[in-house]
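Here's a slice of the assembly, chains where they normally sit.
Chain lettering (A and B) follows the sequence in which the chains are written, and residue indices restart at 1 in each chain.
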Amino acid sequence: MISKWLTKVRAEKPLVHNMTNLVVTNSVANVLLALGASPVMAYAKQEVGDMARIASALALNMGTLDETLVEGMLIAGKAANEAGVPVVFDPVGVGATPYRNEVASVITEQLKLTVLRGNAAEIGVLLGAGGEVKGVDAASASSNLPDVMRNFARQHHCVVIATGETDYVTDGESSWALHNGHPRMTVVTGTGCMVTGVLGAFVGVAGPTARLKTYAEACVAALTCFNIAGELAAELSAGPGSFQAALFDSLFNLSETTVEEKQKISLMTE
Amino acid sequence: MISKWLTKVRAEKPLVHNMTNLVVTNSVANVLLALGASPVMAYAKQEVGDMARIASALALNMGTLDETLVEGMLIAGKAANEAGVPVVFDPVGVGATPYRNEVASVITEQLKLTVLRGNAAEIGVLLGAGGEVKGVDAASASSNLPDVMRNFARQHHCVVIATGETDYVTDGESSWALHNGHPRMTVVTGTGCMVTGVLGAFVGVAGPTARLKTYAEACVAALTCFNIAGELAAELSAGPGSFQAALFDSLFNLSETTVEEKQKISLMTE
């Protein structure tokens, strides 16, 4: 039952601490409010530890990284780790420059991640499977990505997600292919970054002591709800501008019944 | 006559220097343009004093604060104080972390504020009346807030505003309860931050030598016009995404007649 997760997010209004990029800050806040969660953005090293500790989840996104942000992310991430607060990491644009590669490695090594999410090229590059990144977009992906993702998930005891036309989710034991979504989601900036925030809300209501499988199910629910909202928004819109407004409207108005009816989730055999 | 203030803003197009947070920068600029004012954002210590001095008002918002921003706000605020330019301060998220408490205190002590605006929890925490802040949202407010606000306004000779389902405005002598607005305004990020910018435009056209009572009336007008635009936008929208676009449209198209017909303002007896 995917939709029970949506109900839970709306009931508990989890506080999601986002350290995200300059392009999508507003969109991430708005998508979380439309979902029923409570977003907060905080970046200063003086407060990120305090904020992460009281949050239900911490969502880190390196889309417009710099030294100060990376320092803050590590402080926030370590505080979250100590407090058992789930951490979602989005290595935006890894593979595009050596600096992004270096920072993504540091964050992946120094923090205990609950969820690692990127597009297929980013995840492929970061996990050493190959793939090509053009700026912050996926140019091509590796064919053995599912195996590499599963291995990383087992080793690091986290959920790994590669989004694209089909989204892949694995916790190292179970893997899912998610088929909801719409091409128009790629013509609006930040839909990937938005889903990183949404993942924070869903794993946030799973709580600090959930099993990995439970986090994975929360992620499957988060992606599916967001992607169904994208499908509904595409029907209501005439282009990418009206699509973005319709995406927030559709997520706000999304019913549990619609989620159950429209979900397209396959458990992958290994 | 509330609507004469709206007419004055549209005629004079006041330059409002905003130092605001990363989540709402675009929304604050757009709300001021829709209103007929002229927004400018400037943050660098090399120029904020110069910009604040030529502005009609300075609006400070600590939603995503850091050391550099705080340093810049103090420089800009002191330049505005020296030049008689009204200063509006929005202590976003005060109460959420010790760092926010410290910064809000420093700004409140070192600058001569014309207007202090926050949600009821933020104002309660900052003025020592109590209240609970969850991230940047009000979780609960103190019952003796109106008294505490009035005392602070008298001591600091400024207008104090606590916004929420009802907005309270006081200059220490007169107090108003404002009943316009719509719940959908809470499902879009930054409506509070937008209103801080709008307050800047209205006190900006009151001029540098206005009496405190005149600034208070400008604030009552600003909040009422913005909240009526919110009511009209709610009727025109299907969710928070279409609401934000409709809010800018409604403020842009708001007529003086509509303001006079829809305003719900009570002068509070002490």
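Everything that follows uses one rule, which is that a contact is a pair of C-beta atoms (placed from the backbone, for glycine too) under 8 Å apart; a residue touches a chain by one contact, two chains touch by 3 or more.
Keep in mind the model is a prediction, meaning the values are calculated, not measured.
In total, how many copies belong to the whole complex of which 2 are placed?
Total copies of the sequence across the whole complex: 3.
Heads up, the rule we're going with is that only the chains that are shown with their structure count from here on.
Centroid from C-alpha atoms only, then distance chain A to chain B, rounded to Å. What do you get?
33
Which of the residues in chain B end up touching chain A in this complex?
Counting only chain B, the residues touching chain A are 21-27, 63-67, 93, 96-100, 134-137, 186-190, 237-242, 244-245.
Can you list the chain A residues touching chain B in their complex?
15, 17, 22, 25-26, 29-30, 33-34, 38-44, 46-47, 50-51, 54-55, 68, 244-253
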